[in-house]
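Missing here: one protein chain of the complex. Every other protein chain is in place.
As written, the chain order gives the labels A and B, with residue 1 at the start of each chain.
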Amino acid sequence: MHMADALLAPTVAAAMYVASGTAAGVSIHKLRKEDAPQKLPVMAVSAALVFAGQMINYTIPGTGSSGHMCGGMLLSALLGPQAGFLSMIVILTIQCLFFADGGLMALGANIWNMAFYGCFVGYYLLWRPILRSRLFKGLGVKGAQRSRIILASVAGCVLTLQLGAFSVVLETSLSGITDLPLGAFCALMQPIHLAIGLIEGLITAAVLLFVYESRPELLSGLSPAEDSLPAKRSLKATVAILAVLVLMVGGGLSLLASSNPDGLEWALFGNADAGYSENMGLDEENFGVSSAAAEKAGAVQEVTSFLPDYAFQGSDSAAGTSVSGIVGSAMVAGAAVLICLAGGFFRRRKANSHKH
Amino acid sequence: MIQFQNVSFAYEPDRPVLQNLSFRIAPGESVGLIGANGAGKSTLMKLLLGLRQGEGRILVDGTELNKASLSEIRRKLGYVLQNSDNQMFMPTVYEDMMFAPLNYGLSREEAERRVDAVLERLGLEDLKHRHNHKLSGGEKRMAAIATILAMEPEAVLMDEPSSALDPYNRRIVINTIRSLPQTKLIASHDLDMILDTCDRVLLMSKGQLVADGPTEEILSDRALLEANRMELPFCLAGRTK
Partner (left out) sequence: MNKMQKALRELAEMDELAAQNSIIHRLCPTAKLLATVLYIAVVLSFGKYQLSGLAVLLLWPVLLFQLSGIPVHICFYKLRIVLPLVLAVGLFNPFFDRAILLRLGPLAVSGGFISMLTLMLKGLLCLMASFLLMATTNFDSLCASLRKLHIPGMLVTLLLLTYRYVGVMTEELAVMTEAYSLRAPGQKGLQVSAWGSFLGQLLLRSMDRAQELYASMLLRGYHEHFHYAPMKPFGPGDVVYLALSALFFLVLRFVPAAQLLGNLLLR
């Protein structure tokens, strides 16, 4: 799910940097207050472990194909959400810098999509409430806890990967990079990530179960005593929050889509000619989009999309490319070749002069 | 220099790891610490470094080890870990060696001078700017020793300094250890190395000190060694006492 630089407009990239940066700042603040210097090496070693662990191929039974894990949930279950988040940031940074996995500009977005949801949303919304709930009470203490770990891991990974995938779609679309309609893009991304999330959840559960069996004290969020937060959220509340979240995402999606069909090119309801909305079984009229909210969303859109589609108007001819542009580009290519030849020439001369 | 008075330690109350240890190491002495796996060698080191707290008194240079004296005492002791990768957490040898001097308030220039001096003395100048993760096993061990020497400790503690080294590198490490003027406490299963580097040996078994005496004497006592799950060093195996 690593996004490349090319998929983002600078404004979107910057916005995501601000969002991720804020989350990182808050995490650092919290960790400083905790004052647990011994945590730093643990974070570093765990991050390195997850970095390497992402390369393990897990055979998915009965399919012959293999899955991988990304590790956000795993890290926050082991280190707590804040430390887990920082560790994920570091992993993503190293991947981006040394392996071109993701990009320098896209780092903010990648941190948000892959670390923020997994570490914070997954932890506070699912991992901790489920682990402290009374689910599976009938299975005995150990059995119940094991079942809770499995449920929390799977549910957490599925939810956070769905959110992450949706963010990728949203960020790409807002950047005006793709002509793929938002709805179709979602239809491509979400189901794939449902499967990926499921696998990730199962792998995470397997590793956490192993840890639980051997050194349960390593798991974070297991006992209510360990943090002073009063938030002992009941499972019912969690389900309610989840429902609201789903509604918000769905509502936001439809708002964005219907308020500005031009900006997002073709959204869920947009292009009626193609009968897209009919195919999707949705009816624009009956969906009742409130106009105030729509206008607001439109305004947001205008701000965010001033660059890509209508970028710096006048700096290039209306359609952008023309024959003279191509000729000019060819000359640039020629210049590039010349630079290379010159570089090679000088290096050879230098090498020769060293020899003598 | 180092003194243990009735030191005991246990992770769980009914399973003691160290029982009532008492010994004294004089300044400049070189002492080998031997014993089977689980005899308590590493725990003894950790207690001395204040990484674990047990009962009894530990004195370094006449100062009792406690919370207040901890940092002062740690500054006097250099501990070479068995796993050099865990010891050297900075990217390059140079930065790793600078770590302790800078933490102890030396200026960058002073620290660098110290680092250069140590590297020169050990003949490791070419390792200076190498990356820690690209060193060979032998280089890593030597670099770890250099890292500790850059602290200019008064005593050097070593945990298995010769493990997993080829004979050539092992010899280099042994010669280096012999050349160190500091007080030394070396925990190892490599009895031949102990024979080469130490004048005195402490033999531990099940958390207790079972023998304390000159190296030659203890390491040639087949009955004593075998009773404590050890055997004679190779070079003495021919002649039995």
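Everything below uses one rule, namely that a contact is a pair of C-beta atoms (placed from the backbone, for glycine too) under 8 Å apart; a residue touches a chain by one contact, two chains touch by 3 or more.
All figures in this text were calculated on a predicted structure; none of them were measured in a lab.
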Listed residues A:19, A:144 or A:180, member touching the removed chain: A:180
Selected residue (touches chain absent from view) among A:113, A:145, A:172 or A:220: A:172
Option from A:89, A:159 or A:196 whose C-beta touches the chain left out: A:89
Residue numbers in chain A that touch the chain omitted from display: 2-10, 13, 24-25, 28, 31-32, 37-38, 40-49, 51-53, 55-59, 61, 66, 78, 86-87, 89-91, 93-94, 96-101, 103-105, 172, 176-181, 202-203, 205-211, 214-215, 218, 265-266, 307-312, 315-317, 319-329, 331-333, 335-336, 339-340, 342-344, 347
Residues of chain B (touch criterion as defined above) contacting the omitted chain: 46, 49, 51, 71, 74-75, 77-79, 81, 83, 85-87, 89-92, 95, 98-100, 102-104, 108, 131-134, 147, 151
